[in-house]
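The structure is given below, and queries will be raised subsequently.
Note that one protein chain of the assembly has been removed; the remaining protein chains are unaltered in position.
Then we have subunit A:
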């Protein structure tokens, strides 16, 4: 188990370092000079040179890379070309917003997926089970942003039940927070819930065909009872895998949803920073997203071993 954890940690560090190199190089290949954009149409050659020196974009690439990459683990992301302020506190602000959104959406998605997926599996020959599986198929095909736009058109503009967009931190006004977070979370969770429903359904169906479940039923347990007592723990492992993968996908989906609902999270920050060629901010936000994804993988791996003793023994 300890070795397994060490291997995982080593993989984490290597992947993270490789990502810093890739992200850094990629940002340097996209056209556009940050100093030129900061100064706009009123730039003069002297001002441009002065601004490049101030940004440090006139230094050799390797120096720029090490300066940035070695600050990252210590929480020093550098200074934004655009706001001319430390990037880390700004990113930290935005991370909180995005995480609230993503975690709420995942909770709601699981609350949709687990009961409906299980039901669709148990009743997979009944019309009701087929209908649920059909709806989930439809949900998988809907992109997040479309779900978002549709929800805004119906519930905000049409019915006026919720604000169309905007964000209030939960600590400031909890009621307002809930009313503003409801539609974006629903937009993310409905699509995610549909995807997960399908996985839960197939996982449960697989478990239902296992011998030990047949044995349990032979001992007189009902279909559902047998499933709950003996099957769900096993079915949860493939679902956990998918959930972790989908959590990463959800973070990407949130980038778009934040734009639709004008939410000041990492996604909005990333898009603005790309437009302004605020290179250090883009790099840092991407690395935060990479780190979150890697951490999720790490945690899931640990959870596996807790859930399934067989994996623990193998390692």
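Here, a contact is a pair of C-beta atoms (placed from the backbone, for glycine too) under 8 Å apart; a residue touches a chain by one contact, two chains touch by 3 or more; residues count from 1.
Everything below uses one rule, namely that contacts and distances are computed from a predicted model.
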- Message: Out of "Protein translocase subunit SecD", "Electron transfer flavoprotein beta subunit", "Acyclic terpene utilization AtuA family protein" or "Peptide/nickel transport system substrate-binding protein", which one is the UniProt protein name for the chain not included here?
- Response: "Peptide/nickel transport system substrate-binding protein"
- In the whole complex, of A:20, A:133, A:243 or A:268, the residue touching the missing chain would be A:268
- Among A:117, A:163, A:193 or A:253, which one is in touch with the chain left out? A:163
- Note on the structure: Residue list for subunit A contacting the dropped chain reads 30-33, 36-44, 47, 50-51, 82-85, 90, 93-94, 107-108, 111, 114, 152, 156-157, 160-167, 174-176, 178-179, 182, 228-229, 232-233, 259-260, 262, 264, 268-269, 271-272, 275-277
